[in-house]
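First comes the structure, then the notes that go with it.
One protein chain omitted, others in place.
Take a look at chain A:
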Amino acid sequence: MAARFSGVLQLTELDDFIAPSQECIKPVKVDTKPGKAAAKIRIEADGSYFQVNQDGEEQKLEKAKITLNDCLACSGCITSAESVLISQQSHGELCKVLALNKAAAAHEQKVMVVSVSPQSRASLAARCKLGLLETAQRLTQFLKSVHYVFDMTFSRNFSLLESQREFVRRFHRKAEDKKALPMLASACPGWICYAEKTHGSFIIPHISTTKSPQQVMGSLVKGYFAEQQHLPPDRIYHVTVMPCYDKKLEASRADFFNQEYQTRDVDCVITTGEVLKLLEQEGVSLSDVDPAPLDTMLGGAAEELSSHRGGGSGGFLEHIFTHAAKELFGIHVGSIHYKPLKNKDFQEVTLERDGEVLLQFALAYGFRNIQNLVQKLKRGKCPYDYVEVMACPSGCLNGGGQIKLEGESSKEELQQVERLYESLRAEIPEENQAVRELYEHWLGGWGSQRAQEMLHTQYHAVEKTNSALNIKW
């Protein structure tokens, strides 16, 4: 099994990732019928099992199966089902799909779309020693058998806007609803899977229902873009390039599967490291590739790249804080001051007026900080209104799927990627024309029913039941 796994998964130096768990949380459910006496089991040559009763009666036994989607909630699994799931979404798989698509008949061919996360782009740029715009343009050219290459910064606008509004709604109802605050970020699937599995229904009400930028992109590509192209969603194959492996699990969630067309919003996730492998496989160096103009979802070429402020994990805290300060208290926030607490992955931001604390937000990255946060919540001692929770220490720029640079210390590498990432002009989501248009024309306005369907999701607590696999001996 390990051989089929995309070779780029490596252990990093930092030790604070949520480690794979031993327990399979998805017990195998097999219908059992009460038996009268002990039966013998015979194994056939073809590997099937027959139960032979005392009176000689034979009964073929059902094979117990765990479906791939069952393994989603586990951050690591005793069986290798999860690695199969991940290997189903590797760069090898992408190449296969691309090849198959080229060879397919015209009416069966799919439109290939790749959405690149800004963190992956920064990591690639650092590795190939190029500027961000050059990297984006050359990547577009390299993936030329793909029809469109989009920048996920675009969909992130929606995540930020929806998160802002959701926070304000929750704040307004905090008196009646004890679970409204603190609101916890939802963009990190590593955090979501852990929360669903370990803390379940206790923590789920706190998690923002806003979709992550990846999944918003999925909705946009398979929804808006498909319509524009006059195609049904299953005729588009949507690939995303992301900084971590957990995004592969996020893409396979049942909530992001379109039942009507039997297609996923995101068909395949490849990590930054896997893109590098692709380049190496083709013997191509990104700096040798000619730049191509960048695609945008609304058509027309993009002149320049833009980003959002607030760090390499999306900037959720900053945007929500700024918006809330204005909406709730009429305060205009210029720059945000972070106060590091126990460690650099746990920082506080406070809004005060005349000595009174109006809002208290925090960043909590990495497993130990998530632990402490959840324990505080359980004891009713969490002072925060919003926490930007990310599973990876130092955030998404340091995701498990990013490229490890050679010959430099990991701290320096990360700083380089951060510098590149922050070199872009920061845009304000509310001011993005294309975003406004989409809200108005495709989503039917702010806060519409359609916006809720397309841009929000839900979570499911994983119930542990007793089975042979998780009885504690």
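Just so we're on the same page, a residue touches a chain if its C-beta (ideal position, glycine included) is under 8 Å from a C-beta of that chain, and two chains touch if they have at least 3 such contacts; residues count from 1.
One rule holds in what follows: contacts and distances are computed from a predicted model.
UniProt lists the omitted chain of the complex under the protein name "CIAO1 protein" (options: "Proteasome subunit beta", "Trafficking protein particle complex subunit", "MYND-type domain-containing protein" or "CIAO1 protein").
Annotation: of A:165, A:368 or A:436, A:368 touches the absent chain (contact as defined above).
Among the residues A:129, A:144, A:169 or A:344, only A:344 touches the chain that is left out of the figure.
The set of chain A residues touching the chain not shown comprises 13-17, 19, 21-23, 198, 342-345, 367-368, 371-372, 375, 393, 472.
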